[in-house]
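A protein chain is absent from this complex, but the other protein chains hold their places.
After this line comes chain A, so read on.
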Amino acid sequence: MTDPNGLIGPGRPAPDFALPATPDGRRTGVREYRGRPVVLAFYPADWSPVCGDQMALYQAAMPEFDQYRAAVLGISVDSLWSHRAFAEDQGVGFPLLADFEPKGEVARAYGAYTRSGEAARALVVVDPDGAVAWSQLYPPEVNPGADGILDALERMRASGEVRVG
């Protein structure tokens, strides 16, 4: 971790936050899911084709995440209204959080903010005790898929941190 702006690494406590999750103002953060693994999927923007595929893919893969009782949260700097239209278009049922004001604050806290003013494409898996178990940064144009996440969850299960739901 020589780069002070690098993505948060395993073993570090996951910074808590309270980001708007729905247009009615409900907020959510990692602490709310204590006792379960949490998957944080930072992505650059709603509506760019590769992102759409990534969030739609995670929705389709939800039964697999459910096996580990994992919560999945998408995070970008888009507003809640953009998120809502995007989620409807892609059939996404898990929360897409608006890291909108102050812009990118949570992405910065996780070391997943870029100079272009968007979240990086980064995956962070948080264990049930609130510590980062695995994290990975990806090129913005690459849909990372779900295999890295599922491998991290599987390692957690093998080490006894997560019971199978």
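Following the convention adopted for this analysis, a contact is a pair of C-beta atoms (placed from the backbone, for glycine too) under 8 Å apart; a residue touches a chain by one contact, two chains touch by 3 or more; residues count from 1.
By definition in this document, contacts and distances are computed from a predicted model.
According to its UniProt record, the chain left out of view corresponds to "DsbA family protein" among "HPt (Histidine-containing phosphotransfer) domain-containing protein", "ABC transporter permease", "Polysaccharide deacetylase" or "DsbA family protein". When you scan A:Ser48, A:Ser79 or A:Asn143 for touch with the missing chain, the hit is A:Asn143. The missing chain lies against chain A, touching residues 1-3, 5-7, 9, 50, 53-54, 56-57, 59-61, 64, 90-93, 111, 121, 135-139, 142-148, 150.
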